[in-house]
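Data block below; observations after.
Only a single protein chain was left out; the remaining protein chains are all shown in position.
For subunit A:
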Amino acid sequence: MTELNLKLNKNTSGRYGEYGGQYIPETLMNELDRMAKAYEHYKNDPEFKTELHDLLVDYANRPSLLYYAERMTKDLGGAQIYLKREDLNHTGAHKINNVIGQALLAKHMGKTRLIAETGAGQHGVATATIAAYFGMECEIFMGKKDTDRQKLNVYRMELLGAKVHPVTSGSMVLKDAINAALQDWTKRVDDTFYLMGSATGPHPYPLMVRDFQSVISQESKQQLKEKTGKLPDMVVACVGGGSNAIGSFANYIDEPSVQLVGAEAAGKGVETDLTAATVERGSDGIFHGMKSMFLQNKTGQIIPVYSISAGLDYPGVGPEHAYLAKTGRAKYVGITDDEAVQAFEYIAKTEGIVAAIESCHAVAYVEKIAPKMRKDQIIVCTLSGRGDKDVASIAKYRGVDIDE
């Protein structure tokens, strides 16, 4: 694996067109400034880059495979489908890429305590993992509703030495966990690094997360070139806050021939109230430190969102995605629960891969679009995580009673 290029993003202002910024309480401003400066410094530091590289290779199991899904390609009868297997990383998802980068930065900044929010628990598990590795104190904020439905991940985090705080304020889900983590951080910034899980929040998070996740597209571009000598015609990834998608897109944004597609969680349907399709249903707003697109009512209250996938039910999207959507560089499509569950079963039976329900939103779009494309065209679809965690809920969705 070649060393990760952290300077892909030439715009380091924290603004993506009108989106982005630092809409955050004064208490955190100096700390964010320190973080941004530290990141600018260390991304040019050979020692930091070597450490990052070694961790990505030796600990996270990179590079991840770019796998030609021959059976799926044949079955769908159109474009050639390549799967970027982030599900094969240590901890089972793309989350580890970002967590390694931010934790390493935290270590270099002299921080001894990591805090993080988590929805389904994947980012919490990844953070707890890296905290164990670095011997750092770790506290995870997780909505009470999520701790109740993801008991296994709660225990997993505790096993890794983290303390998990069930958040009982607001709607008790991911956005409330972020609120609680931010509030905890305002109380204790000295020794604490808030390790944000998605390409969201105030600058420098969207920039850092994009850079650390861009390993996905740096590898896929090189791997596809080795295999086919070509660029893909289309890159597809699922979008909640948008970290795996921005990482999957990053190295292709300046390649105009590559179509970029983000699959959003439409829940029960983009037009229903039970949805998390931020780009399609949302509007411009300011929340969680960023100007971006959010699901909100007319007054500007953030509204509850829904998706079968706990990893995608966030009422906003990272500011760079809002910018890519607004400029038309990337397209965002809603995939319903039904379509995602069907894709979960399809890819399991066709390719023998149990992929995360989040990732299956991207797979569902590939199923729709591949047959309409020519056989010489290529789609790269990111499988952001593995689906073991979802098996029980898929069974429940299908009305199958299994003893967990």
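Just so it is clear, contacts are C-beta pairs under 8 Å (C-beta built on N, C-alpha and C of every residue); 3 or more make two chains touch, one makes a residue touch a chain; residues count from 1.
Just so we're on the same page, contacts and distances are computed from a predicted model.
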Next item on the list: Using the UniProt record as the reference, specify the protein name of the hidden chain from among "Tryptophan synthase alpha chain", "Peptide ABC transporter permease", "3-oxoacyl-ACP reductase" or "3-methyl-2-oxobutanoate hydroxymethyltransferase".
Entry: "Tryptophan synthase alpha chain"
Next item on the list: Consider the whole complex, including the chain that is not shown, and state which of A:Tyr19, A:Phe141, A:Phe287 or A:Tyr346 touches that chain.
Entry: A:Phe287
Next item on the list: Identify the residue among A:Gln22, A:Asn89 or A:Ser243 that touches the chain left out of the display.
Entry: A:Gln22
Margin query: From the list A:Asn5, A:Gln183, A:Thr228 or A:Gln342, pick the residue that touches the absent chain.
Written below: A:Gln183
Next item on the list: Extract the touching residues of subunit A with respect to the undisplayed chain.
Entry: 21-27, 29-31, 169-170, 175-176, 179, 182-183, 186-189, 284-289, 294, 296-303
